[in-house]
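Here's the structure we're looking at; comments come further down.
For subunit A:
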Amino acid sequence: MDRALTLRSTTVGIKAIMAVTGAVLFGFVVVHMLGNLQLWLGAAAMHDYAVSLRKIHGVLWIARAVLLTSVIAHAASAIALVRRNNAARPVAYKHARRDQATNYAARTMPLTGIVVALYIVYHILHLTLGVGVAAHDPQNPFNNVVHGFSDWRIAGVYIVANLLLSVHLFHGGYAWFNSLGLSNPRYAGMKRMFAVGLAGLITAGNVALPVSVLVGAVQPTQETFCSPELGPCAAPAVEPVR
Partner candidate 1 sequence: MELRSNVPTGPIEKRWEKHRFDLKLVNPANRRKSTVIVVGTGLAGGAASSTLGELGYNVHSFCYQDSARRAHSIAAQGGINAAKNYQGDGDNIYRLFYDTVKGGDFRARESNVYRLAEVSGNIIDQCTAQGVPFAREYSGLLDNRSFGGAQVSRTFYARGQTGQQLLLGAYQSLSRQVNAGTVKVHERHEMLDIIVVDGVARGIVTRDLVSGEIRPWLADCVVLATGGYGNVFYLSTNAKGCNTTATWRAHRLGAAFANPCFTQIHPTCIPVAGDYQSKLTLMSESLRNDGRVWVPKDPGDATKDPRTLADSARDYYLETRYPAFGNLVPRDIASRAAKKVCDEGRGVGPAVDGERRGVYLDFADSIKRLGKSKIQERYGNLFEMYERIAGENPYETPMRIYPASHYTMGGLWVDYNLMTTIPGLFAAGEANFSDHGANRLGASALMQGLADGYFVLPSTLAGYLAGFKGPRIADDHADVKAAVGRVNERLKRLISAPKPSRTPDSFHKELGRLVWDECGMSRTAEGLRKALERIPALREEFWNGVRVTGTGEELNQTLEKAGRVADFIELGELMCIDALNREESAGGHFREEHRTDDGEAKRNDEEFSYVAAWEHSGDLSKPTLNKEPLTFEYVKPSQRSYK
Partner candidate 2 sequence: MSKKLNLTLHVWRQKGPTVAGDFVKYAANGIDDHMSFLEMLDVVNEGLIGKGDDPIAFDHDCREGICGSCGVMINGVAHGPRKATTACQLHMRVFHDGDEIWIEPWRAAAFPVIKDLVVNRGALDRIVQAGGYVSVRSGSAPDANSIAVSKNDADLAMDAAQCIGCGACVAACPNASASLFTSAKISHLSLLPQGGPEREDRVRRMVLQHDAELFGSCTQHGECEAACPKQISINFIARMNGDFIKTALTANSSLKSREGQ
C-alpha cells in the first residue's frame, strides 16, 4: 500500500497513473475502432460481432470494469493535477506568457478531455442503450449506427468529437513515453511519429464511418436478426420477407 501511496501522492506518480490508464483507454479505442470497421462488412458481420462479444460473458464485464476504472482514475488524476497546477501559479502573468513550444494538442488537453468524456456518455446513451432513439434495436447494431449517422447533426457530433479525440490521443500518445520514463534519446524523434501515426489512423477509421453513411455508401439493411445473447427479439417484422 505504501508504494501505491507514493505514486498517488506525487506529481510524477499521478502522471504515471494517467499514462497507464491512458494506455488502457488508448488500447480500447484502437480495438473499438477495428470492431466498428466491420460496418463495411455488412449488417450480419456487425450482428455476429455483437453476439461474439456477449458470448465471452465474464470478459465483457471485466473489460467494462477495467475501462470504467481507467476512465475514473484518468479523470480523477487529471482533475487533481489541474487543480494542483492552477495552485502552482496563483498570481497569473499580467502580461500574458507567450508559448514558445506548446502545440495545440498540449494546450487543449483538459478541454479535449472533457469533450471526450461527454462524448463517451453521449455515445453510450445513443448506441449502447438507445436512449431516446425510437428505432433502437439491440439485435441490429448495424441499423442503429446507420440510422444515427443518417442524421447529419448526429454524424456531425461524431465527426467533431472524433477529431478532438484524435487531438487528445496525439498528445497523450506523445507524452505517454515521457510520463513513464520510456524515453531513450535514440528513439526520441520517433515518439512524435508514433503519436501522429496512431492518432491519425484511429481518427481516419472513426471519421470514415459517419462519412460513409452520410455520402450514402452504407445503407440501412432490411435484414432482421435474433440472438438471445442480445436480449429479447423484437416483434416479428411487420412486413413478411418478400
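Simple rule for what comes next: a contact is a pair of C-beta atoms (placed from the backbone, for glycine too) under 8 Å apart; a residue touches a chain by one contact, two chains touch by 3 or more; residues count from 1.
In picking the candidates, the idea was that all candidates are chains of the complex that A comes from, given by their letters.
Computed from a prediction, not measured in an experiment: that's the story for all the values here.
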Q.
Once the contact definition is applied, which of 1 or 2 turns out to touch subunit A in the complex?
A. 2
(Q) Quick check on the complex: what are the subunit A residues that touch candidate 2? (A) 2-3, 6-7, 9-16, 81, 84-85, 87-102, 106-107, 109, 171, 174-175, 177-183, 185, 188
